[in-house]
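For this depiction, one protein chain was excluded, whereas all remaining protein chains were kept in their positions.
== chain A ==
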Amino acid sequence: MAPPPRRLLLVLLGFLAAASLATLAAAVYEDQVGLADWHQKYIGKVKQAVYHTQKSGRRRVVVLTEENVIASLDLRSGDIFWRHVIEKNNPIDQLSLSAGKYVVTLSSGGSILRAWNLPDGQMIWETNIHTSTSSKSLLHVLSNSKVVKDNLVLVLAGQWIYAVSSIDGVISWGKEFTLDGLEIKQVVQSPDNDIVYVVGIAGSSKLAVYQLNAKTGEIVKDAQESLPDGLCGEILLGSSNVLVALDETRSALFIVDFKGESISYNKVQISEFVQDFSGTVKLLPLMSNGIIALQSSSTVSLLKLKGMDGLEVIHSFDQPASVSDALTITEKDEAFAVVQHVGSQIEFIVKVTSDLTNEIIREKVDIDQHRGSVQKVFLNNYVRTDKSHGFRALVVMEDHSILLIQQGAVVWSREDGLASIVDVMTSELPVEKDGVSVADVEHNLFEWLKGHVLKLKGTLMLASVDELAAIQALRVRSSEKNKMTRDHNGFRKLLIVLTKAGKVIALHTGDGRIIWSNLLPSLRASKSGEMPSALRIYQWQVPHHRVIRENPTILVVGRSGASSVAPGVLCILDSYSGEELNSQSFDHSVAQIIPLTLKDSSEQRLHLIVDSNSNAHLYPRSPDALNSFINEMSNQYFYSVDIQKNAIRGYSLQKSCDFNSDDTYCFSTKLLWSIIFPSDAERISVSEARKMNEVVHTQAKIIADQDVMYKYLSKNLIFVATVSPKAAGEIGSAAPEEASLMAYLIDAVSGRILHRVTHHGAQGPVHAVVSENWVVYHYFNLRAHRFEIAVIEIYDQSRADNKDVLKLILGKHNLSAPMTSYSRPEVMVKSQSYFFTHSVKAMAVTQTAKGITSKQLLIGTTGDQVLALDKRFLDPRRSLNPTQQEKEEGIIPLTDSLPIIPQSYVTHSLQVEALRGIVSIPAKLESTTLVFTYGVDLFYTRLAPSRTYDSLTDEFSYALLLITIVALVAALFVTWIWSEKKELRDKWRHIAPQ
């Protein structure tokens, strides 16, 4: 590292002094909201949807999603009316409507039942139900019961059944069935009397049917029957008195009559009536009237019950296809929808159960190719203007987006895959080209004319609604911040996000619109039903020098299965268009991905992928890449954090793999060091390292008395926090004496513990951020009953002698000596902790282009907001009464808690629901950083931690500046003329007397 020039130190000092004068909080004014920031609301992948009844007159749908969100959507536009994001530790299993005005949800394994007001989403009541744990729960709303006044809701979990009034949430009765190991699978309501049939399975083969009085919960009758070969647990109601159950091997069906005196059954092999039946079979929760749906790996079949004798296939659809639940349209008739893929379109078919050969609707709908296959369909009917039945359906696609289909068109769609972002990176936009081809000009001229005609129409109030929208779109496109080219300040970028569904989406930072999206084929579910998982996204090629004409590319790494040993997959995409350029599946698993700083001749970044056998594989697989890697191999180290074994291990690389010595791109690893935490005393809670792309401007820090402290700047610094096993649980589960938190600073190359400190009476969850030479971590202090944020700053003592100017001049310093991790570092550590009001969901630090701007911590609070806290508040050198010199340096007097200034919320009044991550991206302008926050919602803004000192603000009055200059020039002229005149007059006067 180069010696820090004295001049720079002076600049830094000046800058620090200036920064101390600036106010600490930089907030936006009310009218500035939305100028540089945007906020998008999402709900996640829909797993259940219920429509408002016809009578309510509101066209809304209530949905439950995999992100644990209940939301009410407008059926006309897809907008969110209301939305509740429930904590992940309270998962909602089921959703239902009751009495036409309540949404009833069952959560936490059937133990919490809640009712929400349908129009505005307010919670009406909540009831806690005692159930046996870890059982699948069921929610059943008793429909139009004439006898029972209260609309009862039945909750079934394990051996328990409860009836809860939907008006006030009072449990009217509860019953536990005595049969051992009983699990309730199905509830059937008898249409004519108050009898409720409860069907359950005990053990693997015993079927039990109870008849209960819905009013009192009394058992009227019960019957049990052992079925041969066992049951797998899937039971459906075939018709009003016949159950269909799948056997244990999933190759045969039991048809069970349960309403008679005793249970009678018949076993049918599926292969008897379904041709080319293969793979595992699932019963789709469908309909009655003797129709059931059966899903195998290649087809979805509709079957009709022929009494007790067997089944026949009426229709079968090729996969991927999806069948909706039955929807009662008349007293006797039920309709259902099937959606299947036909070429690039999807086909929407609606049938009635009474007459399966007839199709009410068969429509072909064009959809975006990057949505994958259909996953779920929710059917709804409405009355057309001609009083006939119309149907629409909510279709959930593979990329987690939802579409509303009506009259053969997609009415609206929501890109809800963005609620489950896995990883984020940015890409620069293309450079604005100077030379434009003739064709472009002609095209542009036409466009330009058209645009102007449109605008003219708009101003003359002649434009139609569509044209107005077009004008708006034009304005948006042409506005400075939304251009598709690189800007001087580096504010315009592409945010490329990878979602859980394996879709890569590029968002424009100007307004958050989607530029392109691509559902990666290699990350889509295979026929065998294995769900690949998307892992990370990296820069693959950033064009420079020789390959400047090429587009930058990105690398997406995933696994072809859910388990950690599943073979990996790799895709390379063009970051301007989203096109997949290359995809590859590995023959090894992916445990760790290490992007290297090396590049090959075509500017492709080298990546090492470590598999679960600790072998490292080099990508890209080109001889060129291999050459440049081999040269640097002896200086490559990596580490792994094994949370299960409570250990951290460091490795170096060696030539050739153990198992496959022919593969020159594969390297074996050698264990260099290990740190094993005793499992009875410590458990790894968090490990953090510095961001690879972080830029540090100064190596030294000048303190008040003109002294210099050298920062210990090592890219290999890792922070690890461990907690005592008892304190690993929730806050309050451990006593202060049992709880402790250990913080470690470790050098990742040599495994050296640089600093180790214990916080007694502290416990997790720990959140940490490492930057430059400091670590900030957040935890809970059990003794003080408060959250704390602690800071550790680490300084290099071995360079401390370099303060002498004479030595610097004579070159007798070690500032330019190469650093090696094998030397024993002499470090000095300063630390301090402060109380903090909030618990934290995520923590990050601002990154700027050159690292000159002072840093702010970005703290995602429990309120799903992002707070920007100046790093100066977290300075370990704060003291109670700082001296004048220290004050000049910018040291704030010591307080026991960190201030939360309302104006320093980056998200101002908005909330980023279920906040998961904060990413800070440097802009080209040194003072500014771009902040992207994601959870279920997305939020993006620009942030200037020390104000925009390197550019004029938007409010700057250029007119005033111009007027001042003009006035000054004018004044100059006037005074010049005056002085000339005066001089002339004086001359005349002198001549005159003679």
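Worth a mention:
Quick note on the criterion: a residue touches a chain if its C-beta (ideal position, glycine included) is under 8 Å from a C-beta of that chain, and two chains touch if they have at least 3 such contacts; residues count from 1.
Quick note on the criterion: contacts and distances are computed from a predicted model.
In the listed set "Translation initiation factor eIF2B subunit delta", "ER membrane protein complex subunit 10", "Small ribosomal subunit protein mS25" or "Exosome complex component RRP41 homolog", the entry agreeing with the UniProt name of the missing subunit chain is "ER membrane protein complex subunit 10".
Of the listed residues A:L237, A:I675 or A:A944, the one in contact with the hidden chain in the full complex is A:I675. The residue from A:Q48, A:Q211 or A:N781 that touches the chain not shown here is A:N781. Across the entire complex, the residue among A:T758, A:T862 or A:T964 in touch with the chain not shown is A:T758. When the missing chain is restored to the complex, the residue among A:L182, A:M742 or A:L869 that touches it is A:M742. For chain A, the residues touching the chain absent from view are 634, 649, 652, 670-678, 681-682, 742-743, 750-753, 756-760, 781, 784, 788, 790, 798, 817-820, 822-824, 831-835, 894-896, 990.
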